[in-house]
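Missing here is one protein chain; the remaining ones are kept as they sit in the complex.
== chain A ==
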Amino acid sequence: MAGPGEPTARTEESPDAKPRVGRRKFLTFLVAAPTLTVAAKYTFDPVADALPSLPAPSELLDLGDVITLATKPTAWSMVLRVEDDGRVRFELPRAESGQGITTTAAMIIAEELGARLSDVAVELSDAKPEFLWNQFTAGSTGVRTLWSPLRGIAATARARLITAAARRLGVEAGTLTTRDSAVWAPDGRSESFGSLASAAASTTSTAVSTAPKDASGYTLIGKPTGRMDARDIVTGKAEYAMDMTIEGALATVVARPPTIKGTVVSFDAAPALAIPGVVAVTQIPSGVAVSAETIDLALKGRDALVITWKNGPAVGLSDADIRTKLRASTAPLAVPRLLTNHLDASFDFGFVSHAPMEVHSAIADVREDGAEVWVACQSPIMAQNDVAGAIGLPSSKVKLHVLRAGGSFGRRLFWEPAVEAALVSKKIGRPVRLMWTRTDDVRHGRLRPASHHKIRATYLLGEVLSFEHRMASVETDLKHGFGEIVSASGAAVSGPGDGLLFFHLSASNPYHFGLVTQLLTEVPVPVHTGSWRSVYSAGLRTAEEVVVDELAAKMGKDPVQFRMSVLKSKRAKDVLAKVAKEGQWGKAMPRGWAQGVAVHEEYRSVTACLVEINATDPKAPRVTRATIAVDVGLAINPTGLKAQMMGGLMDAISTVLQAGVHLDAGKVREKSYADFRYARQKDAPIKLDVFVMPPTGEPGGAGELGVPAAAGAVANAYARATGTKPRSFPINF
């Protein structure tokens, strides 16, 4: 904690003791949650006339709740400092990869404190084991986990500043207010935060309440605000891991095997070492590292190496084999077709690369007695432990700095280059800066797991009686601390593996469809996988939204009207009504064009998306317009929220229509953005409108929310425009 002269919001008081309803539900629901299936509680009755669906487990307890619980015990070790120069400093134990969390955190602090936003500096915290699981960025939980503690810390700091100012001004503390980084008396006198910084540090008790502000008093929260680091970005000054160096660091790249998880049999380093400027060649588990004065020389050295490789364990597997495995592993549908009408559909989703714009890189300086590492990373404490283990030092001897990331989408849940850089640095006795190439990342990075889905819906007399979804997915690697977080949350459960637990904590279906069941089977395949923005929901909910449209058609209903009649929550109906109105649902479209719509509810938030597509050439469709409505409970920064929804839409357009990677005999076929066809400007809608709904509660998650609804809308629009039933994604692959 801060020393004298650096007042800190050391709160013994609990500034926000009000229990959240969701959490109470969570506690009572906890034990049953991960193993419960809704079906288990209810016997199926095909002739019941009222068929409200039970809440899915994730509607009572979701992933964000678990992470919030896990982070709670250490939330108060976050430190906010007010300095003599008036700067308010906060070290954020999260990753910033473009989602805007640093700006959002600064807004919450500035609001609560009464500081100018420009006076608040939010920096990324180094890996600090004392944070336990409160230093983890995933599951769209950034704002959800920070909302209460940040306000609490800042409100306490405000109370202390006011108390110090009251003494100095000789007035009653209760009459003072804060704004523009100063405390103001009713007579117009003021004391700046900077001038109070020392005095407030020695204030022993606060003379005013330390409770956070009431929402009605917000002036900054909810106000559209630009990113705080935007100027650095547009002038090229923003520094990423790859732009950094430290004294004496050697540029390093790694020759990697042709197949995934292939290994080195033997190699000849001589041709590489013969190149002037190439300094060292080092074998590490993932390949052969070449260190040189500059990256271009390291790349030349890498190309000169002569290496004999052993194939990786997936060498016998291609896309078709994976699909066959997944289909065979999908759990059987349980509801008999009986005498009711039914609709069966099955779907395949291919592998997708994360391909963040900035490739993975890290800097490491390993010495006898300690190491220092710089890396952009979502789970720095795990990374710190892993690096320490790899180089044989205790974790306490490894200092790990978290850098801003040039995108992530889940990729930076893993920290491979940090370990590689540390291993090379240890072996050659020099600091190294290690860079993955784009091809390294596409071929040896992480993959969104391929999945297969079987859905059966039964209906009678215009009502859906049951909706069964069986998903089989290549196993998602969650070994980045997810299991530990769940244990730390107190939600200790035995039985399901991490993947199944994660699935139950995130899967939901927003409709009254009678008996709704969603089950996952995970199929281990020896390739590198990882959570990809919206994780299971991307495939799960996209497939479901396609089926919803097909159900509506079977029952002779309009897709929007049908959804309106079966959506459970008012918030969901409101966002759907909003996009239908603003996006002019039902308007006449030329032949080959169509609208498509979908809804998604997760992370305590809900969104609807309506797109227009031009699929006159079904091989080159273009989403020309999109209308999105989003209700995240409370939008801290609508500008940032809209940006996240736009990003989710582009991910949806890409993964539904054109962007994926192929597995050919244990090797990823694609190499760069030339063949991994992530959307470009020509694929983006010319017109996009994102509507942020009025506040409905506390902030929910937003970062991943946009993907599933947009993906469903794009798939449905394509289906309607082409008269086809999309079953395999990406459609043009």
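Side notes on the structure shown:
By definition in this document, contacts are C-beta pairs under 8 Å (C-beta built on N, C-alpha and C of every residue); 3 or more make two chains touch, one makes a residue touch a chain; residues count from 1.
Convention: contacts and distances are computed from a predicted model.
Between the listed names "(2Fe-2S)-binding protein", "Iron-only hydrogenase group A", "Septum site-determining protein MinD" or "N5,N10-methylene tetrahydromethanopterin reductase", the UniProt record for the complex's undisplayed chain reads "(2Fe-2S)-binding protein".
Here the missing chain is touched by one residue of A:I109, A:I295, A:I455 or A:L515, and it is A:I295. Of the options A:D85, A:E123, A:E239 or A:D268, the residue whose C-beta touches the omitted chain is A:E239. One chain is missing from the display, and on chain A it is touched by residues 97-100, 226-227, 229-240, 242-243, 251, 276, 294-296, 355-359, 404-409, 435, 437-438, 639, 643, 646-651, 672-674, 678-686, 688.
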